[in-house]
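All protein chains of the complex are present and in place, except for one that has been dropped.
Chain naming follows the written order as A, B and C, and within any one chain the residues start at number 1.
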Amino acid sequence: MAETLPPSQMQSPGAFGAYVRNVRDSAMSFWEGMSVTLSYMFRKPITSQYPDRMPVSVNHTIPARYRGFLEVDMDICTACQACERACPISVINIDILKGDGKTVPKLRMERFDIDIGKCMYCGLCVEPCPTGAIQHTREFEGAVMHFNNLTLRFVPDSLQPIPAYKPPKGAESFPRKPLGEITRALVKKWDEPPPAFPSKEEAAKADHGKPKAGGLDVAAMGRQLAAKALQVKEDKPKLQKVIEEAMAGTDCGDCGYPDCFGYSDAIAQGKDFSPDKCAPGGADSKAMLETILVSLKTGVVPAPAAPAPGAPSGGSESPAAPASAVPAEAVHKGPPLAQTLSKDELYKVVLDAMAGTDCGDCEYPDCDGYTKGIVYEGQTDLGRCAPGGEDTRTKLYEIMLGTKPPPK
Amino acid sequence: MQGFLDNLIRSKGFDPATWQYTQFVYLAGMAAAAFIVINFAAITAGIFSWAERRVAARMQSRVGPNRVGPGGFLQWVADAVKLLLKEDLVPDEADKLLFRIAPYFMMVGFACVFVALPFSHRLVVADMNIGLFYILAVTALIVVGIIMSGWSSNSKWSLFGAIRSAAQIISYEIPAGMALMIPVLLAGTMSTQGIIRAQGGWPWQWFLFNNPAAFAAFFIYFISALAEGNRTPFDLPEAESELVSGYNTEYSGMRFSYFFLVEWGNMWVMSALAVTMFLGGWQIPGLSPERFDALRGGLGVVAEVASLAVFAMKTLFFVFVVMWLRWTLPRIRVDQMMNMCWKYLVPASFAGVLFVAAWMLLVNAQPWLGYAMRFTLTALGAVSVTLFALRVLRNIHDTGDKFDFTSNW
Amino acid sequence: MTFEEIQQRLAAKFGERIGALAPANKDASLLVQAADILEICRFAKDDEALVFDCLMNLSTVDWPKKNQIEVVYHLWSYRRRHGFVLKVALDRAKPEIASITSVWKSADWLEREQFDLMGVQFTGHPDLRRIMLPDDWVGHPLRKDYAEQPQWHNITTTRDNSLEGYVRLDELKKKAADAAAAAAPKKEVLS
Partner (left out) sequence: MTKPLEVPTMDMENKEVLRRIEITGDMLLNMGPQHPSTHGVINFLVQTDGEVMKRAIPEVGYLHRSIEKIGERCTYNGFMPYTDRVDYIAAMFANQGWAMAVERLLGMQIPKYAEYCRIIACELNRISSHLISVGTMAMDVGAVTPFPYALREREFINDLLEELCGARLTYNYLRIGGVAFDLPSGYEDKVQGFVDHFEKILDEFNRLITYNEIFIKRLAHLAPISAQMAIDYCLVGPNLRATGYGFDVRKALPYSVYPEFQFDVPVGRGEVGTKGDAWDRFWCRVEEMRQSCRILRQALAQMPQDREIMAKVPRKIKIPEGTEAYSRIESARGDMQYYVVAGAGENAHRVKIRTGSFTAMGIIDALSRGLMIADLVALIASLDVVAPEIDR
């Protein structure tokens, strides 16, 4: 082991030689060191005196890509919530009011808050935004006295929700206000008192169960679209229009297709059968798309479920409990897709039902191999897709055999 | 000052020796002198703290305080007032009495030195014939204050700082004392004015360039003075990175300002003593002390002010050197500090004293030897200063910067 | 030496206690029994051909589904410039394995960290204390079923979200607006 002798005893022999050498070394190195520090006396110091004695104002010295406070230009925000999903610490909070698109706009944003006290300025929310509504500004001076003042509210008044922006087809650039203007207005003065938050009890009293005026009635809307879809079943472009109405229409690309047209066209052409790929649409779009798909397959619009007991007679079910669009046995089951579709059509359907991760867990080299096995080589074991898990297994049974899969 | 008071009494028509109130006049004179000297010490300490922060900043390519007053000059007033207004904490387990009086011990030790320190041709509080001996004796009081403050703060870190500082100051008294013996030998007297009179105005008449041992003695004294003032490279007691702030960690407010005052005031004392002993004090080149004494009236006042200016310039230069050292050198470890004192400085200073004694005999026998040695040493000094200046300019151009002493103050 | 050669060398020494290399898609690793981990590590370090003179990384993976805690040793040989991975599967309820601080000194802190965060007992460790968390912390954070205690020495571990305040503010505003709307004469709401 390296023994650690106190360094002073390790003096080299020839004490007088060492004595003189030490003195000379010290003198030489002090000479060098002192000359360096004195030379800095005669040079211009590098520091600049922020905030008041700056040669040029600090905002111009910051590079363009600086990630300061976030800013959302509500005029071009499509309410697709891609930024909310991309944020690792859920700093962005958006509340969306769904509408039927006729009396009330389809998507309205009731609340768009960003808590810049919690934000870590990582820039992950700016990337997925389809229209570039959310950007980092070059503002960084946000000293406030109270922690609660650190939330930027981009919807000024929650009583006037802002309708989502419908980008014109194929638009490349979107008009937006100069960067930083909105945030500068929103960042409060440093000594502003915090808003008077009501206590939990007061707010609870205020909570009213009445559905919001003009809110979307998912089940009714689903059946309407399903009926319309049946009429235009053959005419693919019209069918695509109807299916797109069921979606959120934000072209955010989360479903893997470039935009909503791509996804709805895939469903219309029968290439894609999964109703749950529209993330911004969430549960509502999923329910409506399921109603449309089932009605397309069975040719009959599903009957409205029994009205929930005690709901007001106005016939509008409370959106909280969307009628399960596919009452399992009530609708007459058509022949399973395996018989109705041609081999390559079926191949596409089965491939889509899988997770598509080519992980090789099903002992086939990849999903393509497994699908060919099922469609062409008559592979009967439909439960091998590990990443797909339970829902792939049910889809495969439904497509191939049209029955419920036996419990695992 | 006593002579001045005696003339005053005579002018009033009394004989100082027999008049019964002479003692009260002396007392009043001493009180006035004390008041002036302590205020001078406090103000210079404050100004040095501002000057050090500006010099340190400039050396670190920063700007330093320049907001309070012109160029930040009143920064030290702001600091002093802040320290006075700050709460004066006494840790509850501390030894209350010792904790409170420790800073006053240090203050006394520091202020008494000014009695024997000259300022100009006639301006000195008391030109005692044991001047140097008195100065060395009085600085010992500072050590008592430091140990008391370290021990009474009842914190391990303060104790560390105090013991380190005590070891350092006491052991460096010896090389400092011996190094100062050499000017005493050369001048033949211990009174500070006497030593200055023994030197001349021109550099080759200074004791610094008198002989190699005196040259070495100056550096030995300067290093020991650094150690006694707890200045880098010997700032072990207040080593920020190890002991946070050593013995004055627990102090705050007014008491901390005393520590603060003693540390920066000590810079003036250290440099003034070095200038008095080795660099010809207030001697004006070309004006011998005898002719200086003979001057009367307007010319006398002008010469007096000139001597004050010369003394102040030399002292301020060495204060700058002390600051400059602080912002260049790292810190020595405790055992290396002791090792350096007892193995390097003490033997060197003893050898120096012996050499000077022999040297004086030799010079008496062959006077030309003295002049030859003085001129060669002065030439050597001049050459090394110019070399250093060239080295500094090359440093600036090496890294592509420009010589710029005027912007961004 | 390639992974296969290392595996054969170990198998030659320890016979059947050495299993086969793990399947291809994962880094080649070797599953060994907990009992003879110390023996294998000492052999891996002292053997002339292997010379694993450095335990680079010691991590534990929690598999609640398989009710196992997997201790993964990443060894590295500076002289031979080759590395190897040893895995040991421990029962999740009482994970217990011999400490290998006697073989490599770097294991000391690595094992203390896994004891602290995953709760794996390393018998024979000179100073098995918690390293990251306070000595009297309850639970091991890296386990999948870990629930954080609400406070430690009455210091709360959670902070209420200021956004809820704003939500309550909106609710109140809406209530006031509805009350005003109800009082006002009925008129058709148009988008």
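The rule is simple: a residue touches a chain if its C-beta (ideal position, glycine included) is under 8 Å from a C-beta of that chain, and two chains touch if they have at least 3 such contacts.
As the structure is a prediction and not an experimental result, all values here were calculated from the model.
Seen in the complete assembly, the chain not on display touches A, B, C.
Among A:Y19, A:F42, A:Y66 or A:F261, the one in contact with the hidden chain is A:Y66.
Only one of C:Q33, C:S106, C:Q121 or C:N161 touches the chain withheld from this view, namely C:S106. Here the missing chain is touched by one residue of B:I9, B:I174, B:L308 or B:V334, and it is B:V334. Touching the missing chain, out of C:A35, C:A49 or C:M132, is residue C:M132. Within the complete assembly, residues 25-27, 29, 53-57, 59, 61-62, 72, 74, 78, 81, 85, 104-106, 108-110, 113, 117, 126-127, 129-136, 141-142, 146, 153 of chain C touch the chain that is not shown.
One chain of the complex is left out; on chain B, the residues touching it are 56, 59-62, 156, 160, 232-233, 235-236, 239-242, 244, 326-336, 395, 398-400. As for the chain not pictured, it touches chain A at residues 1-2, 4-7, 10, 22, 25-26, 28-30, 32-33, 36-37, 46, 62-67, 86-88, 120-124, 127-128, 136, 253-254, 256, 355, 357, 359-361, 386-387, 389.
As a convention for this text, only the chains that are shown with their structure count from here on.
Chain contact topology: the protein chains form an open path, each linked only to its neighbours in the line.
When chain centres are taken as C-alpha averages, the shortest distance to the whole-protein C-alpha average belongs to C. Summarising the inter-chain layout, the chain whose CA centre lies farthest from the centre of chain A is B. Computed from the mean C-alpha positions, the centre of chain B lies at a distance of 63 Å from the centre of chain C. The distance from the centre of chain A to the centre of chain B, with each centre set as the mean of the Cα atoms, comes to 70 Å. Multi-chain contact residues of chain B, defined as those touching 2 or more other chains: none present. On the side of chain B, the complex with chain A involves touching residues 55, 57-63, 324-325, 327-329, 335-336, 339, 343-344, 388, 391-393, 395-396, 401-405, 407-408. Of all residues in chain A, those touching chain C in their complex are 93, 99, 103-105, 110-111, 113, 115, 117, 147-148, 150-151, 153, 157-159, 195, 197-200, 202-203, 206-208, 210, 213-214, 360.
Contact residues of chain A toward chain B in the complex are 6, 8, 19, 22-23, 30-31, 33-47, 49.
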